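Missing here: one protein chain of the complex. Every other protein chain is in place.
And then chain A:
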Amino acid sequence: MNANQILDASGIAKSFGAVKALVDASLSVSEGEIVALMGANGAGKSTFVKIITGALTPDSGKVLIRGKQARVGSPAEARRSGLVPVYQEPSLIPDLDVADNLRLTDTPVAPFERWVKELGIEGLSLSDMVGDLPLATLRILDLARALASEPDVLLLDEMTAALPSDLVERVLKVTRQQADKGMGVIYVSHRFNEISELCDRATVLRDGQTVGDLVIEPGVEDRAVELMLGQRLDLAAREVNKTRGTIGDTPRVRVKGVAIAPKVTDISFDMFPGEVLGVVALEGQGQDELFECLAGFMPPTAGSIEVNGTTTAFRHPADAIAAGVKFVPGDRADALLAQRSVRENIALPFSARMSSWGWLKMRHERERVAHAIERLQIDTRAQGEVQRLSGGNQQKVTIGRWLATGVETLLLFDPTRGIDVRTKRQIYPLVRELAEQGSSVLFYTSELEEIPLACDRAVVIFNGRVVDIIDAENADEQTLLRAAYGLTAQEGAA
């Protein structure tokens, strides 16, 4: 016990019907301390966060604020007792302007504006409608609003997930500064590098229980992962088995001098069969547009795209699909039929081709679907609705179904965003397996450490143009980050 302790939650339990989300969760924060809350998906992190911030009431356990038992029955009450959350999804009202959003939470305007500047957002007007602002800006506004209300404890839930690297740095810096002034911070995140840079302690949750409280020091990563997974992680398993080898000399897809107004100015690269080609870029460098263009959502304003040696002009997503180019959007909800079963979702691409396949192939289809489900390791719930699966398992379905169907070119846009470590490590082998089958995979990820794990080569895009193509084998995070910032020229990365 220490005198500076601000928040102390202990013995928290919460059940939803028969499902025990939390069994015995605890967490404490003192003045000036930054505590990471970690746990694999399904460990009960988000339930715990909701209880601490008053969005849910616990079945048992107590929350002490400065040593006094607190009843935090709603987000408004949490706010009044000095506990201000920044949730993973923006909690600003899209149809109100910024000023009205501030009035809603009684946030003083002058400090808010100061924080917005401090956090690196320029040219914001209070009369801007929130719905018109980009996601990254919304996250920053959410944070600025929280900071402006001078919280005792700030809770950041995956704060940096949708932010470009430069804004991440600002956020970390400001958070550290405020902690040094005495604010307590609970930092929920999947990102080890941020946690080790920022946090003092880490509380690890597994299966609804707090299983460990770690002091952040070099090498703590392995210990944390071990606690999260509940078993000693075989470090060798981190190396994804890569049977290198592009098949043939003809590129599957050749992108030549593509420009898409206004963001993309000059992108060229080749993708070969059997290759996973990584895309490295800071937020908003034109990668969104590139993927949408390749998926047929919009045509390029200049340059050309060749598929299997033929120049193509996709006017509609159907054109891209017909040419064997399949797009898996970053938002899983866009790719799956949430209320249908895993089996149906995997078979969906088959069904779409049913007319040309005829009934004779039905048995064959069933076998391949069964194989894919087995391969995904979520077989026990294969009959359930996809929406009941965790985000990570949903993503496995969006990628894994192409294993069953077979695909020439797959575009994966940030498939591992917001997914826990364990599931991520099941996704990389899926991607590799696709490549072994002869697919070409274009793999954009916002987490640089994934590039050497999953890719053969990486295209670095900066400011709408390709600045480098790096051999993924030799690409450590630092090299990639320098390249992503457009700094390669002086030193040479590979």
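In the analysis below, a contact is a pair of C-beta atoms (placed from the backbone, for glycine too) under 8 Å apart; a residue touches a chain by one contact, two chains touch by 3 or more; residues count from 1.
To be clear about the criterion, contacts and distances are computed from a predicted model.
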*Choose one: "NADH-quinone oxidoreductase subunit K", "Autoinducer 2 import system permease protein LsrD", "Nitrate reductase gamma subunit" or "(Fe-S)-binding protein". The correct choice is the protein name in UniProt for the chain not shown.*
"Autoinducer 2 import system permease protein LsrD"
*asked:* Out of A:D100, A:E169, A:E292 or A:E344, which residue would touch the omitted chain in the full complex?
replied: A:D100
*Which positions on chain A touch the chain that was left off?*
55, 74-76, 79, 85, 87, 89-96, 100-101, 103-105, 127, 132
